[in-house]
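Heads up, one of the protein chains got dropped from this complex, but the rest are sitting where they should.
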């Protein structure tokens, strides 16, 4: 087991820069998830760590050693692929032991390692089957087993769950987390699914256009996003962005959404945003759970307003509501008993203690 | 309105359905009729080989019903299978075919692996070039090849003309390009992640080839092997040109040059020889039909 360090790592394909200078420190035992839309360079970064892609510039270190020129097999890593890449002509046990057999481990050692991994993943009764006879979830386990028996310094996962159906994905997500808790191997995990990233990671690395947008724990990313990209990428339904500007009204700082609607800012927020020029074009960022039905005695910082709903989506434990403010579609979450109906008026409350203010041009969270 | 459409659609659909199934039944009857016709057309020559091979010379020259054997005898088979000359042809053919298959696979599998997986300068051009050489027929090359072999003999004193093993050099020109081509197709269809997984597992390029690619592409290798074997076994022009002594001949040429003596055709023996010559490919085909067909269609549908 080891830490992994990336220093100014760049990947160029001819003229295109797929990865534009990544700095990342992954501690020993840490579970780090690289997340971002397709084409953001997350898979390329992972493949560079694996050694499947040459790096164009920068350094990659595993366990303190620069591995830029080290071939994949000598990096002591294991990788789980999106399509599992199980050897179709080998049984499960042979698949899992292939790497060890190539390294000429003693037979007894191989067997005990395969048995242990099979037990850990609950695939003991499958070890003599061929991949073709396995379900998607079982193949996924075997692919993980193949990584585990190697007992490598680093696990690399490349979108391992995206070929599974939604239900199985949740189950395997938990499985992966359990395995990591047991083996504690440093893990780098690539996904485009922010839910996977949030649920699995110790730290999440959000990537976009070949750069890191933000690194942080799932909670940090959720509550303190650094950019509009992160704010909109993390969380589902996504954060609402409503065009707005700041305004002094009766000596208090307000955020004005429309001609009709302007909310006074809570004192803490007002102090923070005091120095922003009043005519800057801004975006008010509000997560759907901070837009709810109005209650009789609102807490400090909670402001109410009236609107007409466009569409409602009853989800059972809550109802998602959609309405339009200044041309922006806004989503809120209300109690199923709040009486929200398509096309009906409703009095809503926004929790400004959890608001974000973004610069509309730069996308930076202020 | 919906009830109206149902009322209208109900009966018409029923009639339509009935007419369709009746059409199908007729189409099927016609299909079988013509298939039987074509099957007869296809199978008459080999069946006639069999019929004639069971007749004695006397029965053949008596010109009785040619489609029927009145006094079946195995004498033609016994005579040929105890004739040293015929066994020599068979042996030569078998040696040539087996060694050529081995050479072909040793050349084309590694080459296909390199062309499918290691992108290097000119690899795409080479792959297309290989396919194009497959299109150059034997009948364009036999004269220059003959002259080349004569010249090698003149210059080095190594006699290649009229030696059965010269075919070991020549036949691969017929088998290697196509086998390489279909193996490129099979290798290219193996997901890239599979060799990446092997590399991470610590396999060298050679181990990736022998332990992953060859086992996974085994159906393709079998198809290519069958192709190489049948081509080597059936080749007629090259041995006709390059070999003349009876102890150097392969089966097809041997049968035609030795069993046809001037105007005297011993048809019983010729047909027996032809049937025995056709037997190895037919037996392979009977047992490995799916691979045989896969190899046949691979050239056009893959790549």
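Should a chain be cited, it is by its letter among A and B, assigned in written order, with residues numbered from 1 in that chain.
Just so it is clear, a residue touches a chain if its C-beta (ideal position, glycine included) is under 8 Å from a C-beta of that chain, and two chains touch if they have at least 3 such contacts.
Quick note on the criterion: contacts and distances are computed from a predicted model.
S.K.: For the chain that's not shown, choose its UniProt protein name out of "Planctomycete cytochrome C", "Sugar ABC transporter permease", "Glycosyltransferase family 2 protein" or "Molybdopterin synthase sulfur carrier subunit".
M.R.: Answer from the record: the omitted chain is "Sugar ABC transporter permease".
S.K.: Out of B:38, B:70 or B:165, point to the residue that touches the absent chain in the complete complex.
M.R.: Considering the complete complex, B:38 is the one touching the chain left out.
S.K.: Taking the full complex into account, find the residue in A:57, A:202, A:289 or A:360 that is in contact with the omitted chain.
M.R.: Reading the full complex, the residue touching the unseen chain is A:57.
S.K.: Looking at the whole complex, which of B:58, B:74, B:87 or B:148 touches the chain that is not displayed?
M.R.: Per the contact definition at the top, the residue touching the missing chain is B:148.
S.K.: If the missing chain were put back, which residues of subunit B would it touch?
M.R.: 27-28, 30-32, 34-35, 38-39, 41-46, 48-49, 52, 60, 63, 65-67, 106-108, 110-111, 113-115, 118, 120-121, 123, 126, 128-133, 135-148, 169-170, 172-173, 176-177, 180, 205, 230, 233-234, 236-237, 240-241, 252-253, 255-256, 265, 267, 270-271, 274-275, 277-278, 281-282, 285-286, 289, 292-293, 296-297, 299-301, 303
To be clear about the criterion, only the chains that are shown with their structure count from here on.
S.K.: Subunit A to subunit B: how many Å between their CA centres?
M.R.: 56
S.K.: Within their complex, state which residues of subunit B touch subunit A.
M.R.: For this pair, the touching residues of subunit B are 191, 193-194, 196-203, 207, 211-212, 215-216, 218.
S.K.: If we count contacts the way the header does, which residues on subunit A are in touch with subunit B in the complex?
M.R.: Touching subunit B from subunit A are residues 50-52, 71-73, 77-79, 81-83, 85-89, 98-99, 102-103, 146, 150.
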